[in-house]
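Below: one structure, written as structure tokens.
This view holds just a subset of the chains, kept in their places.
Every chain is named by a letter (A, B and C) in the order it is written, and numbering of its residues begins at 1.
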């Protein structure tokens, strides 16, 4: 990991989907990516709790950063072909959500990444995310 | 469906997670919810295509609206316990994404909703989404 | 579909995993595969209802048959990289389970198949299955 890489990722995302909800990458290597989000009022659903898909905006972005890091071939790209999330808990406004993404499989044709998402203030896991990245030789389709 | 219900949902979401990316509900009954999103530059990922989790922000919101519609008991609430998406295609900036949510199962304890997401400009399905809602008697946990 | 193809698939599976639990393919084309299973005592779980993974043995086999049918290239093979099932109901001993598999996506690199599984005697859907097949050029890895 270089601090430049993390700064570059956060700069890119700042005006994009992850940045719109406050997602920030903390560390990024091909073996682990971490990030967080402070729950603002605009990501609170009608139930008074964190809007569930925000967790996916966070988790997906960490996996994308890690997958990019793991691709050694400059010509390769990737696309997420499926993702699954189990929600085990939630968060209230003002609480901090922390996520840690790790690769479960780094194959030539596919990668599988796992993300555990935690409510830092409650010290409990609130979501388990898993996705499949398809590696594309020669850039995006 | 009443037009008031749709207007109320869009008003609520306008400053929330779905509204931040431009999601709009078009119709809403307990049997079908439709919505759309015009792909803006801020939801384009580094690949030049639509950021995948935006599809989930759209689909999840339609299912939440439909689930709310289907709960007859005023005291009941619900929470999404899991969701899964398969991505089959994508979209470019300026294209319109249309989604249609329908219930696959309306049980006492759980509901299962399906969403098909289409790229209107390309006239093709770009994602298949399915989620499980847990019905909570007496409001959110 | 040819009757010979169906007979050949059932002959192959008769002493294999699907055959062990009584799965039978009824029809098979690249656009639709149907099959059934009469629930025997040996696939009843401790709850008195059909053992859930038996539904997957059925659904997966129909998708494999359909994927095989859709591969035009004699040198191509495929492997299931992920599958997801939502269980909506079950079945009792003696009841007949019917399943219908259809392709949701027939791409060059991947196929996505959907299966709806029904309890024929109760006339209701008991499971929704979806899987991703990765197409392998030049046979299995």
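Here is the rule we go by: a residue touches a chain if its C-beta (ideal position, glycine included) is under 8 Å from a C-beta of that chain, and two chains touch if they have at least 3 such contacts.
Being a predicted model, the structure only gives us computed values, none of them experimental.
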* Structure fact -> With 3 of the identical chains shown in place, the whole complex in this structure file contains a total number of copies equal to 4
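Keep in mind that, in the parts below, only the chains that are shown with their structure count from here on.
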* Asked: By how many degrees does chain A turn when fitted onto chain B using C-alpha atoms, rounded in steps of 5?
  -> 180
* Structure fact -> By Cα centroid distance, the chain farthest from chain B is C
* To do: Mind checking chain A against chain C and telling me if their interface is mostly the same residue numbers on each side, over half, or mostly different?
  => same
* Mind checking the centre-to-centre distance between chain B and chain C? Centres are C-alpha means, answer in whole Å. => 29
* **Separation of mean Cα positions, chain B and chain A [Å, integer]** => 20
* Asked: Between chain A and chain C, what is the separation of their C-alpha centroids in Å?
  -> 33
* Asked: Which chain A residues touch at least two other chains?
  -> 81-82, 84
* Along chain C, where are the residues that touch chain A in the complex? -> 81-82, 84, 109-110, 132, 134
* Asked: Once bound in the complex, which stretches of chain C touch chain B?
  -> 84, 86, 88, 104-105, 107, 112, 114, 125, 128, 130, 132
* Structure fact -> Given the complex, residues on chain A that touch chain B span 12, 15-17, 20-21, 42-49, 51-54, 56-57, 60-61, 64, 68, 77, 79-87, 90, 140
